[in-house]
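Attaching a single structure in structure tokens format; questions to follow.
Left out: one protein chain. Kept in place: all the others.
Up next is chain A:
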Amino acid sequence: MDNLQVTPEANSEDGSLCARCHSPLEQGDLRCAICGEVAPAKERATLTTVVTKILRCTGCGAAIGYDIKHQAPACSFCGGVVEEESVSDPMEQTEMFLPFTVTEQQAQRALKQWLANQGWSRPSDLASTATFAGLKPLWWVGWVFHAEAQVSWAADSDAGSRRSSWAPHSGQTTLQFNRVLVSASRGLTNQEANAITPGMNLQTAQSGPGGARADAIIEQFDVQRSQARREVIAAIERLSAESVQRTEIPGRKFRNVAVSLVLRGLHTQRYALPAYVIAYRYKEQLYRVVICGQDAKLVIGKAPRSLMKTVVLPIVIVIVIALIFLLFSAF
């Protein structure tokens, strides 16, 4: 995911940043979702003397109090409700769209090429016999974020092991996450999304959908903001664990990799990303393939396996091994 290109700088809707971790605060945030620091509020004149207040309904003038049924201050005479500022937790909304730059014809050609290159274990007639069953352009959704993370880690690895196969290790490192994309799609699997993500060019982002026919599917984010933040933070923790395993922990085998993060400057944007979902039929069975909408070389999907080849291959291997064994034991 490191080859994503330029991301426009993420800004909070009201432009304010958390004073502690410098992550953007969005409209309706009372606290920072990362570190819990309180969002700045409108300044109020500091009292110097005791003030007694009675709150009155602007409709009928009666005194109002907090009403459990309305979960807000309400007038018990006329039913008027006073709206108070509360934590808003709206559904996530797409901010930017990447346009389709691969045409439907190019996507179909990419499918044919992909079928022809599926390797020895696939049926020999796959490319010639498979029939095209449908193509649907789809904008799937994902979060693109950048952040700095102070990562404390601890893990077991085989480096330095003695009687046990494992030895404990720990350390700290700082990781920069630069324009990392995390799938929020319910339509594509994580494997499919990860396979086509490298083809996305964020420089082409625009405010609306483009480059596809009018009936293209536009997936919606189906999580609220609070859940979205949890998913992004969980993704950062997972990526951090993978990163320290690759670059920090000595050894070749690992287990119990634990990380603790102090995140700073987490900027997140919500993108809709183009893909073609193609169905093809082979011997009455339907299979699905996903092609990146900005790079037709990135294709992922399912293809049938040749039963004959997958059965014959292991038998041949066993026979060859047996022959070699016999040959060596004869001499």
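As a convention for this text, a contact is a pair of C-beta atoms (placed from the backbone, for glycine too) under 8 Å apart; a residue touches a chain by one contact, two chains touch by 3 or more; residues count from 1.
Note that in this section contacts and distances are computed from a predicted model.
Candidate names were "Primosomal protein N' (Replication factor Y)-superfamily II helicase", "Xanthine dehydrogenase YagR molybdenum-binding subunit", "Na+/H+ antiporter subunit G" or "Spore gernimation protein", and the UniProt protein name of the unshown chain is "Primosomal protein N' (Replication factor Y)-superfamily II helicase".
Considering the full assembly, A:Q71 is the residue among A:Q71, A:Q203, A:Q285 or A:T310 that touches the omitted chain. Interface note: of A:T49, A:S207, A:T247 or A:S329, the residue touching the hidden chain in the full complex is A:T49.
In the full complex, chain A touches the hidden chain at residues 20-21, 30, 34-38, 40-44, 46-55, 63-66, 68, 71-73, 82, 84-87, 89, 150, 152, 154-156, 161-172, 226, 255-256, 258, 260-263.
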